[in-house]
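A short write-up of the structure that comes next.
One chain of protein is taken out of this complex; the other chains stay put.
Chain nomenclature is as follows: A and B, assigned in order of appearance, with residue numbering initiated at 1 for each chain independently.
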Amino acid sequence: MRDAPPGPFDYSRKWSLRLVFLLGAVFLYVPIIVLIVFSFNDSRRGGNVIWKGFTTKYYGRAFGNEELMIAFGNSLTIAVISTIASVVLGTLTAVLLWRFRFPLKSAVEGLVALPIVIPEICLGVSLAMFFSRFGWGGIAEAPWPLNLTNIVIAHITFSFPFAAMVIRTRLASFNPETAEAARDLGASEWRAFRDVLVPHLKPGLVAAALLSFTLSLDDFVVTFFTSGPGTVTFPVKIYSMVRFSVTPEINAASTVLILLTLVLTFFALRYQRIAS
Amino acid sequence: MNTSSGEAARPGSPEALEERARTAPLLSIDGVSKRFGAVEVLKNVSLAVAPGEIFALLGPSGCGKSTLLRLVAGFETPSAGRIVLDGEDVSRLPPNRRPVNMVFQSYAVFPHMSVAENVGYGLSVERVARAEIDERVAAALEQVQLADFAARRPEQLSGGQRQRVALARALIKRPRLLLLDEPLSALDAKLRDAMRLELVKLQDTVGITFVIVTHDQSEALAMADRVAVLEGGRLRQVASPAELYRRPADAFVADFIGTVHAFPVHRIAVESDALVLEVERLGELALPGALPGGCTPGTQGADGAVLVVRPEHIGVATGSPPAGDVHVSGQLGDIAFQGDHSIVEIALGDGSALSAVVDERTGDTLQSVGEHAPVTAHWRLEDMRLLPRDAGA
Partner (left out) sequence: MVAISEKAGRRPLVFAAFGLPVLIWLGLFFVVPLGIIGLYSFGENVSITRIETTWTLANYARITDPVILELFWRSLWLAAVATLICLAVGLPMALVIATASPGAKPWLLLAIMLPFWTNLLIRTYALLNILGTRGRLNDVLGWLHAKGQSLLGALGLDHLGLLGERFVPLTLLGTPAGVVYGIVYVSLPFAILPIYSSLERMDRTLLEASMDLGAGQWTTVRRVLVPLALPGILTAALITFIPALGQFLTPDLLGRGQVDMIANVIERQFKKANDWPFGSALSLVLLYVTFILLAARAFADAARTRRSERDREIAAAAIRAAAPERRASA
């Protein structure tokens, strides 16, 4: 038999609040679910709003769309490269702020946080200007993957602060005396870092990597400004498809991206839990 | 509990309070049980609090006393039973509609309000006029000696000061009943004594019924008119402090209030005007008096009765003990000097030990005798009590 009626602050058991939560969840999930459902809609024109029948052919279309697949390949490449660099840069940042005391430290902490605090469009625009002014000539015509350099740089800039945050959390549980013990036993700074600190950080590194990967894969605004005709990424390609005409093919491609993000997020959470 | 019938009870005396608790209680807890999921935290507890008394709920941690307090305050609802206040069943009434106020263990002073705003909060919620609130807040602060602190903020106050704010805040509402959750536990020793006196004086001045929850038996004994001892969710005994000390209902209460030595009883036989007991380590004893409830004659099992005596009543003799006393031989062990008394350890033949509290002179004598010297622990038969292990079982 259930216990007494809800106490005064059992908000989570009050029906009125449960209703609000439920409505909020419905509000958040229904559009995504509808998008996935309508990727199976057999509709050629009309904006893919009316349900006309079930088909999986648009998945075939999406996978057969060469430009889309190239864009997907670009996105993956950019994500991999920028992830590796973000984790490295993020680790350096995290250790820098954790270990050292120096003048203007809080200014540096603020500076590191800025790329993720300012509106994305400002970051995108400023980097676009930067590359047009200082871009090394015909970078866009360079062979793949060098032509993606600009986008990679942009992605690293906004992901490494996030990576640094995640790694910093993991650093908090590190006992610096173990590194000192290694030094005491003869290891150099570099070896102490590599043999003692990095292994401890590993779960944090994995979580940071998964986070950076997801951020890179999902980014639109910054990429929109730093990419060009020959360096289209998956979200940018989808955007141009949407501007052109709305078909279930877009839904299909989007669903694939959603699934990919879900899988990555799942693993990121697993590692985050192990890390803490 | 038996009151001496036929005697006119003094007002304010424990007997008078019990009388009033029986006939016209302020708070009546009737057969209350409380379950959280599968765990039963309170089991069929019934007690009554008389108007104007200081009543203590005493017990070890986990015994259910805090839950009982929260049930009275209204933050929990009983799974079974009723809570009756002034004749009205308030069991399901929300806390803000009960004429009961609580001083929380952490004091729960609102950090975002000043002292005056805190104290006046309960009145502002009742939509009392601004001018009247200010007046009553000033009076309430005066009463707890915080008159100059009206504009201060909680983070500027010490723990003791915050407690007074919590007190003033609750008392200003003139509740029928004031609940205090472990009021002295967060204070340091010196402050504790001072606060204890102040609380008793305050209660006397305002005349509001206090119900105090505490795990500290010396606190309960010192402050309360009557005490309810709880253990494992069950009520063991309700009595005045003196009654609890001198006539505990069972072995648990006896051990919880002060300390006792307990000797398991192997057999009880009832003879004309005495009980003949076969007691472990003490042999056969004839005890005056009647069989207390919960003890049955015949062979006692492992959960049966015990015979208890308090260390304060145990004397230590180097020679032969006084005639008529119960005595046990042993070896003198450690003597802990405590100033005006000493705690003496006597090692018994079977490996167990007794502790006795002796006066200064005896302590000095024993000091000069030396460790391992043969001594005899002794006490009067009348100082022993036969008790069931569990009065409620």
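Assume a residue touches a chain if its C-beta (ideal position, glycine included) is under 8 Å from a C-beta of that chain, and two chains touch if they have at least 3 such contacts.
Just so it is clear, the model here is predicted, and its values are computed rather than measured.
**Q** From the list A:T83, A:T157 or A:T231, pick the residue that touches the absent chain.
**A** Candidates A:T83, A:T157 or A:T231; residue touching the omitted chain: A:T157.
**Q** Just to verify: which one of B:R153, B:R176 or B:H313 makes contact with the chain not shown?
**A** B:R153
**Q** If you put the missing chain back, which residues of chain A would it touch?
**A** Chain A touches the missing chain through residues 8-12, 17-18, 20-21, 24-25, 27-32, 34-35, 38, 47-50, 89, 92-93, 95-96, 98-102, 108, 111-112, 114-115, 117-122, 125-130, 133, 153-154, 156-157, 160, 172-173, 175-177, 189, 214, 217-218, 220-221, 224-225, 235, 238-239, 242, 246, 250, 254, 257-258, 261-262, 265, 269.
**Q** On chain B, what residues meet the omitted chain?
**A** On the side of chain B, residues 73-75, 94-97, 100-102, 104-106, 108, 110-112, 121-122, 125-126, 145, 153, 155-158, 160-161, 166, 169-170, 173, 191, 194, 197-198 touch the unshown chain.
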